[in-house]
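One protein chain omitted, others in place.
Order as written gives the chain letters A and B; numbering starts at 1 within each chain.
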Amino acid sequence: MLQPINVSLESLNLITLAPMLVAIAGGLIILVLDLINSKLHKTLYVMLTLLILFIDFGAVLGLNVNERGFFDVMLIDGVSIISQLMIIVASMLFIPLSLTSKRFHEYSYPEFFALFLFMIAGFQFMVTSDNLILIFVGLETASLALYTLIALHNRSNSFEAAVKYFTMGALSAGFYAMGSAVIYGLTGSIELYKVAAVLSLRMDEASIMIAIFGASVLLLTAFAFKLSLFPFHTWAPDVYEGASAPLAGYMSVVPKVAAFVVSIRIFGMYIDLGIEWVRIIILVLAVGTMTLANIMALVQEDVKRMLAYSSISHAGFIMAALALDTTEGTTAIFLYYALFMFTNLGAFAMLWISRHKVRRFSDRYDNPYEKFAGLINIMPMGAVIMALFMLSLAGVPPFSVFWGKIYVMQAAVNSGYVWLAIVMGLNSAIAAYYYLKLIVFMFLKEPVKSVDTVYYNLSKPLMAVIGLATVATIGAIFYIQPLISYIYYMISASGY
Amino acid sequence: MYETIAFYLFSALTIGLFLITVMSKNVLYAMTSLAAGMVLISGFFFILGADFLGVVQLIVYVGAIMALYSFAMMFFDATRDIKEKNTNSGLVFLLGGLSALVLVMIFAAPIHSDAVQALYPMHEGVGNAQDVGIVLFTKYLVPFEVAAVMLLVAMIAGIILAGKKMDQSLTEDASADDEILIQKDAK
Partner (left out) sequence: METLVYIALFAPFVSSMFAALFGMSPRKTFVGIVASLLLLISFAASVMLMMHIYATGTGIHVRMMDWISAGDLSIPFGFLVDQVSVTMMVVVTLVSTVVHVYSIGYMDHDKSFNRFFSYLSAFVFSMMILVMSDNFAGLFIGWEGVGVCSWLLIGFWYHKADVTREENPSISPSWAANEAFIMNRIADLGMLVGLFIVYWNVGSLQYDAVFSALPHLSGTVLNAAALALFIGAMGKSAQFPLHTWLTDAMEGPTPVSALIHAATMVTAGVFLVIRANPLFSVTPEVSYFIAALGTFVAFFAASMALVNRDLKRIIAFSTLSQLGYMFAAAGLGAYWIALFHLAAHAFFKALLFLGAGNVMHAMNDELDIFKMGGLKKTMKWTYLYMGVASLALAGIPFFAGFFSKDAIIETAYNEGTLVLWAILVVTAGMTAFYSFRQVFLTFEGDERYKAFGIHPHEMYKFVLVAMSPLGILAVIAGFGKGSFEHFVTKLLPEYHMSEHTHHIAWLLGLIVLAFAVSGIVLAYKKYAKKLVRDEKVENSFIYKLLANQYYIPKLYEEFISKPYAMISEHMWKDVDMKIVDATVDGIAKFLYKSGDGARKMQSGNLSNYLNWMAVGAVLLLVVAAFSAMLG
């Protein structure tokens, strides 16, 4: 018969669950508040969400590095702490963007904020575990919430985007589940550290290798979808176009950080085991993504789509760092996103400022280049800031993304991949073209219509967020060194 | 002996039914065959002695998911044939076939190697449900609860997308209709 189970509370190490519980509880509080009094002003929810995120942030900071909790399901290592911090900071930047001068549709739902907090909890679960099941459940929680947030923008192309994202996400979830099942079938475990232990003993069995091979390709497909790597990126431009601009900016950072953490855990393990072809397919994916996305970005006529392709290309850039599997390479991933986060969110927020309901400049697109023609005359400060973001994205020193790029390239060279660094350099050169195109439109062209109307959606909180992003973009030179050392310390502490 | 016969019978039937699901142009046929296939899959679980999972399979897939599908179908004209916009059906077959082949290869490969050690083996003389329950409420309590959150998310998402005023614009601000504010020249 079964023995009674005795578990001491200390051995559970419940503190490891604290950050996610904060977010989930916050979401529930918002729902309950709305039930009690549905007439509350929506700004309250924004502030409440911010407050919860702050508490969440504090809870993450309070965690100790390299601990496991709850029957070893939870794993708090440096990677998980850094990624949680980045997720929360990006969210804190994102949430105030709802306080525009016109309160858009989605922000009138308290459920929007509740879903947002559940999504964050989902991402946090995803990054604080090496248990494939928990990763899966966290990922799906976050994804479901994200699909809904996209659809809440309430325009026909938002629905289209949400449905596309949902369907393809379901397929990728299928890939993931398949891959995990194969791994379980092979090793009898779905916890990566046990998987690694089993695999390292049975590396010489050919049939095992075939299975590993298949499993890793399936998992890679699933994550390549989440990371929008070529050729799994097809959803990205449509979804970015359909989502509201801030959400598009958010989507190009936060879900990808979470997906990268899991990829580091899974594929880092494979590469560490000496399975060299995993590295090669990752490199192929990375190079293909950065090059093709760049080329496609060139021919876009819409700024938002261009930015979508550009963030795909940036993801490819970072994917290459994953293939290196050195401490420096892993540091580069987080450093890059930490820097990219501010600039990219800033750029999308600038699009958000110019949000119209009516497509006034083009029948097909919301943000065609023509809309920004002559912006320098209409809104000089805005044009300069947008140009700064573009220069930063193009990797012009001394703005923030430049340091990320240079660090990635350095990591590549240090691991002996000189050709990779060269490919990256070439790609940055191509990318500069389409970023400069926007600058040319803003500074050198005359406004298309002689209307003195622009920039309706501006408000104080928006300006504060953009200002913060600008400062972070320009001032990178001052904080880059401490940032690198912090990330490097955290990464090396967790053994990557 | 009976088990082997049952296995092959179920396999053949499952494959056949799922083929209908994929090939049929009529939604109703596809759905019905899917439900039937799901029922037959639960048969595998029973054969393997995982009666708990077998029941779950029945309840979840046949009971919940299929019911949901059929409710959804009521909103459409279910008798109409589906016209897929697939220009290149050859490619689809090729891809489907290749993927299936690869999956079979992958799953078949470990059979040749040593038996896999299960980390949470079944206890002798204890029911399947109890064993699953113990693992689910100790080691997998967190994923279990997160799954609950996931379902909550799905529910909220369903409610607001389907119900709450999504047919009207809730965007605040009087000027939002034309969305153009003439910005007065500050100078």
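One rule holds for everything that comes next: a residue touches a chain if its C-beta (ideal position, glycine included) is under 8 Å from a C-beta of that chain, and two chains touch if they have at least 3 such contacts.
Everything quoted here is computed from the prediction, not taken from an experiment.
**Q** One chain is left out of this view; which of A:71, A:94, A:136 or A:213 touches it in the full complex?
**A** A:213
**Q** If I consider the whole complex, including the chain that's not displayed, which of A:63, A:99, A:248 or A:292 touches that chain?
**A** Counting the whole complex, the residue in contact with the absent chain is A:292.
**Q** Check the options A:10, A:204, A:276 or A:446 and report the residue that touches the missing chain.
**A** A:276
**Q** Out of A:172, A:252, A:331 or A:428, which is the one that touches the chain we can't see?
**A** Per the contact definition at the top, the residue touching the missing chain is A:172.
**Q** Provide the residue numbers of chain B that touch the chain removed from this figure.
**A** 84-86, 91-92, 95-96, 98-99, 102
**Q** Applying the definition given at the start, please give the residues of chain A touching the unseen chain.
**A** On the side of chain A, residues 163-164, 167-168, 171-172, 175, 209, 213-214, 216-218, 220-221, 224-225, 230-232, 234-235, 237-238, 276-278, 280-281, 284-285, 292, 295-299, 380, 410, 430, 433, 481 touch the unshown chain.
Simple rule for what comes next: only the chains that are shown with their structure count from here on.
**Q** Counting only Cα atoms for the centres, state how far chain A is from chain B in Å.
**A** Spacing between the chain centres: roughly 26 Å.
**Q** Which of the residues in chain A end up touching chain B in this complex?
**A** Those residues of chain A that touch chain B are 1-2, 5, 7, 17, 24, 31, 70-71, 73-74, 101-105, 108-109, 111, 114-115, 118-119, 121-122, 125, 131, 133-134, 137-138, 140-141, 144-145, 147-148, 151-152, 154, 178, 182, 185-189, 194, 202, 205, 207-208, 210-211, 213-215, 218, 356-358, 360, 451-456.
**Q** Quick one: which bits of chain B touch chain A in the complex? Just the residue numbers, please.
**A** Touching chain A: residues 102-103, 105-107, 109-114, 116-119, 123, 125-126, 130, 134, 138-143, 146-147, 149-150, 152-154, 156-157, 159-161, 164, 166, 169-173, 175-183, 185 of chain B.
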